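Dumping the structure here so I can ask a few things about it.
Showing just some of the chains, left in place.
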Amino acid sequence: MDFELTATTPAGERFVRLAAEHAPILAERAAQHDREGSFPFENFDDLQESRVMAAAVPESFGGIGVESLHDLMVGMSRLGRGDASTAIAANMHIAGGAVVVRMLRRSQTSGDAATVDTLEWLLGRLGAGEITMCFPTSEVGTDLASPFSEVTPTDGGYLLNGRKVFGTISPAADLFFPSVRIADGNGGYLTGTVMVARDSPGLEVADNWDAMGMRASGSHDILFKDCFVPKDRLFGVRNNYGKVGRGFADFALNANLPLISSFLGIAETARDIAVKTITSKRKGPKKKLLAERVPLQQLVAEMEIDIAVCRSLIDRVGRLADAFLERYRDDDAPIEESDSLMKEVQCMKYVVNRKVIEVVDRSMIVCGGMAYMNKHPLSRLYRDARAGPFMQPYAPYEAFEYIGKVAVGLEPILDR
Amino acid sequence: MDFELTATTPAGERFVRLAAEHAPILAERAAQHDREGSFPFENFDDLQESRVMAAAVPESFGGIGVESLHDLMVGMSRLGRGDASTAIAANMHIAGGAVVVRMLRRSQTSGDAATVDTLEWLLGRLGAGEITMCFPTSEVGTDLASPFSEVTPTDGGYLLNGRKVFGTISPAADLFFPSVRIADGNGGYLTGTVMVARDSPGLEVADNWDAMGMRASGSHDILFKDCFVPKDRLFGVRNNYGKVGRGFADFALNANLPLISSFLGIAETARDIAVKTITSKRKGPKKKLLAERVPLQQLVAEMEIDIAVCRSLIDRVGRLADAFLERYRDDDAPIEESDSLMKEVQCMKYVVNRKVIEVVDRSMIVCGGMAYMNKHPLSRLYRDARAGPFMQPYAPYEAFEYIGKVAVGLEPILDR
């Protein structure tokens, strides 16, 4: 009895069960895609078909209807057990669906009929498993809150120019939602998000993702050159350029939390590999089962402890986030409360990112030199796990500054 | 907004609120008792009066009626913020109350009228705040599962002989419930618990507690010399001598979980002291507020992270324990499930014990050399915090072996 994380809602339970069913199949395909750096299109076909990709889409639109972010986190950790590259790529799309649901509700409340129409159309496509979304936000030389990618007004809409990096899931994407800036007329900028179809002239997916790990995530650069964006495809314009975390918390929560929990699956799989190895191998002069060596038991204990820590943090932050999103269904939360929650998120992120790396490392120690070979799954998990601390919006030392500033009651604008 | 732990039931909420109200008063008295090594009788008068000591006693008997172990854990962490010595001493009694409630239910189910009578009488006294209980279990040179203290049959009952150590709350105790062994007639032993009134001839509280920390917990040695125990005051006889954790999980859960969570309060207070210090002091040539120094913000962040980890583990294990206790209201759990839960408990215990020490340590770094002075509260918290890893039933390296053995599917009997 492992006391793994479990869902808190019926829809969540369905999603988690489905995700768990995909995991072993993803795992089988992972080694080859890792070696080749190829994109696992077949995984996404499967995930669309099972509607895992439509986890957050309401049942009325054909999805699973998961409303609990906690449960999305749990399900993504299950996918992560199979193949972390696929999990983080799928999360980009699944989280996007959750954000679309939130946006629809607000648009309905505010009576913005045009946006309601667009979003309902989109949810229909997502629920039918027809469309894959990519939300490229990172760029070289700047932070998430200060995109250099820019839309400038033109007849009937805008021209988009810019270059995004880490465009996870881009090979499969039909629609791209890059974050952009718009001149505010006073020498400054506003921020927003645009929707661009894959076949738009000027959009290019660079096919240049070649990283140490997460090799099957398709995180290519995405280039936009004078790419036309119709007027009604610019959303969420806000006056928060340069202010990390000073805005609509929905996207940050929905995108980041299940992304972080995906890494838990790596640790759980690494632990399983270690336990399976030592409960099946006998070695040494006495041919004792490796699992009977106390020092190996203790190494497994250290993994168990780290996994318990990660699960606990994910469980708690998931519950806190659900309560927060419920409290602020219709309005933005007060910035202090949003910061306080994001502080907890960053605490979770830091620990999960780090502990997952350590669990895989210990698993390698348990399994011995064979774990260093490319044909051993731990060598992939070790490289995949290291992606965690690079995930947005903060490097670990920045997260520390952010957490500390919130904790002492200062405005969490980093000194940089 | 601190996202501190909160109760999950209405009775729990009442308990947590009351405990929080006691904390600042306990804190005021803590320094003197620490210096003198004296027992804070006035704290226990207060805690009896407010019925915090009767937290787990049903309302029908005059108590607060907390049924959730999770909520007991949360409330004890609040007491721990004020004075950890008092919290762990109170926990001995409060947890005892929770166990009595469980025993009553089982005695009712099994139709053991005599025990029902005794326990109802006891709950009445507890609910009225008239009686304080002490459950001494530790002895020198053996483990919890193998007491040397022994009852031998005599006319109308037993004679009890033995010496207990770490008899926390003993100065205030009216009733003692030492764990004992009884010869099983085959050269082996059974285990059980006896109830002995303070004024029983042969019982002596040694007044010899003189430790580095937890100095106000009254954890004296307790000696029993031919101490008469009436026949009906021997409870819970089981055939599990020498088998740690192989038995009635109720006591272990009820006693240990809130004990562990009490230490969280130490960390929370240490963090508060550090934050208060740096948000009120200006130093250096520029007279900058200390809180504005990024390195100090980062130290606070490390504390926040550790506190988030501890809270998450406590929250999760509390919920798991509540579900477990609900599943096994009337019967003992299967040993595998009991072990699996205890594995999670030991993961929590290890991390909380260690992280609390580290939080206090960092708080001392933040506050500087003054924190090393005896007049500074952190010097007491530093010594109190170190008690954690000594808490029963396992030293850290033993906990690792236990966790590891359960995780690889071996019977968790330590190799010692």
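For the reader, a short list of remarks on this structure follows.
Order of writing sets the labels: A and B. Residues in every chain begin at 1.
In the analysis below, a residue touches a chain if its C-beta (ideal position, glycine included) is under 8 Å from a C-beta of that chain, and two chains touch if they have at least 3 such contacts.
All values derive from a computational prediction rather than experimental measurement.
Displayed in place are 2 chains, all sharing one sequence; the entire complex defined by the structure file totals 4 copies.
The criterion applied here is as follows: only the chains that are shown with their structure count from here on.
The mean-CA centres of chain A and chain B are about 40 angstrom from one another, to the nearest whole unit.
Contact residues of chain A toward chain B in the complex are 1-3, 275, 278-279, 291-292, 294, 296-305, 308-309, 311-313, 315-317, 320, 336-337, 340-341, 343-344, 347-348, 350-351, 397, 399-405, 407-410, 415.
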